[in-house]
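All protein chains of the complex are present and in place, except for one that has been dropped.
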Amino acid sequence: MIRVTVWNEFVHEKSNAKCKELYPFGMHKAIADFLSEEEDIVVHTATLDDEECGITEEVLKNTDVLIWWGHAAHHKVPDEVAVRVRDAVHNGMGFIALHSAHNSKPFKMLLGTAGNLSWRESKDFERLWTITHAHPITADVPDYIELEMEETYAEPFGIPEPDELLFIGWYSGGEVFRSGCTFKRNNGKIFYFQPGHETFPTYYNEHIQKVIKNAVRYVTPVYRSEKIEFPNIPKTNKE
Amino acid sequence: MIRVTVWNEFVHEKSNAKCKELYPFGMHKAIADFLSEEEDIVVHTATLDDEECGITEEVLKNTDVLIWWGHAAHHKVPDEVAVRVRDAVHNGMGFIALHSAHNSKPFKMLLGTAGNLSWRESKDFERLWTITHAHPITADVPDYIELEMEETYAEPFGIPEPDELLFIGWYSGGEVFRSGCTFKRNNGKIFYFQPGHETFPTYYNEHIQKVIKNAVRYVTPVYRSEKIEFPNIPKTNKE
Amino acid sequence: MIRVTVWNEFVHEKSNAKCKELYPFGMHKAIADFLSEEEDIVVHTATLDDEECGITEEVLKNTDVLIWWGHAAHHKVPDEVAVRVRDAVHNGMGFIALHSAHNSKPFKMLLGTAGNLSWRESKDFERLWTITHAHPITADVPDYIELEMEETYAEPFGIPEPDELLFIGWYSGGEVFRSGCTFKRNNGKIFYFQPGHETFPTYYNEHIQKVIKNAVRYVTPVYRSEKIEFPNIPKTNKE
Partner (left out) sequence: MIRVTVWNEFVHEKSNAKCKELYPFGMHKAIADFLSEEEDIVVHTATLDDEECGITEEVLKNTDVLIWWGHAAHHKVPDEVAVRVRDAVHNGMGFIALHSAHNSKPFKMLLGTAGNLSWRESKDFERLWTITHAHPITADVPDYIELEMEETYAEPFGIPEPDELLFIGWYSGGEVFRSGCTFKRNNGKIFYFQPGHETFPTYYNEHIQKVIKNAVRYVTPVYRSEKIEFPNIPKTNKE
């Protein structure tokens, strides 16, 4: 069983009527719901309202893949929680950053870049192009996914050259964006996925759900260490 | 001085009225003209009409950067000419593949992929996004370049993950494309640049010209070997 | 079931006494034997002695992963066979190049580089370092594998920057080598693995066997296309 923790700041759902209507129990619940349909995935959720954001050492020890949605409250996540997430990824935990998590503390700590981008709050139509079908994350995903409305994200996107670029977004307003990217940091795999503005029903789209399900399996740890150490090795040469 | 050879199959200019009108002396002449404005660049041209395509060992030995435009006559370039180009790149010569050269023999030999893409002959508007300004090829290039009409190229584009993705094209018809990419093969640097359909005045655009000028300098050899060898080395350990 | 074809030129085993003694039925048979221990792998072999090298369209259509060992007879493999292999990899077939296959036609066609390296026929001790444990190919592989004798391969190795560098070889004579590297070409995954000189019992080493078993699973196709096409797409924008 792959143990997934879906973390959501859970702010817009309480303050924005449109968001509340779309996701009455929070986006984390909507994401947990479709992941729970899978026989090999078991889901736990946590939010900013939980003590220590619900991201304790104990929770991370029992999490194979952490999904993160944040936007308005990045600064309310304590540094020590972000460091805890970063270290868990180094040890092997998978990490999926959704939408505005490009600017979250754990994502920026893990990438080492500013995570900046240009954007326009709009109701642009997005066509999300699949750059390759030959990747576990794009299995059974169509050539492109159409989203009637998404917030426009635009280049330049402040990330290191991704290991693999899997999706590029096309927006009706004239922008492009590297919408699906993989990275590795020590033992951990990372996937960034752009769709998911809080006032649009993106997480109910079956193809978006398929990508996230695939990504969960892809970033599941291959190897998990207790901690990243700096061993002093004895002289090992044959003599 | 950087010695550039601009190669063009020079076919459409003789058969297509629109192309002939735009480029009466051939696209190679238009490209050579703007490169010749630069004090550090000296330009030579060659076409399919020349013996051995004008790409002899002698020419390549005296070429620092080879620019290639081909489309209708890829199959008319003999394999041995393509191999000659490939080997010169391995030794260090820079190579710039323009537009439909994605399907040329030298480009496919150098990348090792099929070079395939989807396309639509259209009069779509293209907005070409600069993904980073922190690269010699994008120096003094605006955030995006607008081309009133370009042929639509679309993903998936059959290339290996580029070393650096520098431009992404947005087309009014709804497509995206990795329009500017760098690669290395042995000692040689390669730049692929998508704009330049034969019936549009793309090579007269000042920003497109700037990108090509920058790219010439970027792919200029750092190190050029006589030939790529397989040396049998003597035992070298200190004892 | 993963359908593996092990191809071996099968030359040294017939001409070199030491090689014959070590691999009386050929290295392909030794490799097929340990792969056949796995429940999810079914193995077929082919050599230069077979018609069309045993690499017909029919064979490739029924091959998920092709393993290639060649050295003395690279030039005896017809170009059309190498092209057939290259195209099958583009369509999604996995490809594992062993040892001196760095200079084989299919490997060089797929990489686009000269595949050159320095070497010394020696009886150097090799310690093969695992660069990361967090990869399916290095699962259950120790921190390093020791080989009492291997042919020394040395840098520079004429390959593009690998997608992933998984092993680096240390030789007692003072050389290093990028011994385990992954690449992608269109839909196909490629793994190069350096150990396996014909006069040493390398393929009987349990750890070397483990790496090759892991690699077979890793390069198994995620997505296989009929052929790589250049589709002319209709205008697809919403209007």
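Quick notes on this structure:
We just call them A, B and C in the order they show up, numbering each chain from 1.
As a convention for this text, contacts are C-beta pairs under 8 Å (C-beta built on N, C-alpha and C of every residue); 3 or more make two chains touch, one makes a residue touch a chain.
Quantities reported herein were computed from a predicted structural model and do not represent experimental measurements.
For the options A:Pro24, A:Gly112 or A:Pro142, the residue in contact with the chain missing from this view is A:Gly112. Along chain B, the points of touch with the absent chain fall at residues 92, 125, 132-136, 138-139, 146, 163, 172, 184, 186-188, 221-223, 225, 238. In the full complex, the hidden chain is touched by chain C at residues 127, 129-133, 154-157, 161, 163-165, 168-170, 174-176, 178.
One chain is missing from the display, and on chain A it is touched by residues 86-87, 90, 103, 109-114, 116-122, 152, 154, 158, 160-161, 163, 172-175, 183-186, 228-238.
To be clear about the criterion, only the chains that are shown with their structure count from here on.
The touch graph of these protein chains is complete, with an edge between every pair of chains. Averaging C-alpha coordinates per chain places the centre of chain A 35 Å away from that of chain C. Put simply, the C-alpha centre of chain B and that of chain C have 32 angstrom between them. Within chain B, residues 154, 161, 163, 174-175 each touch two or more of the remaining chains.
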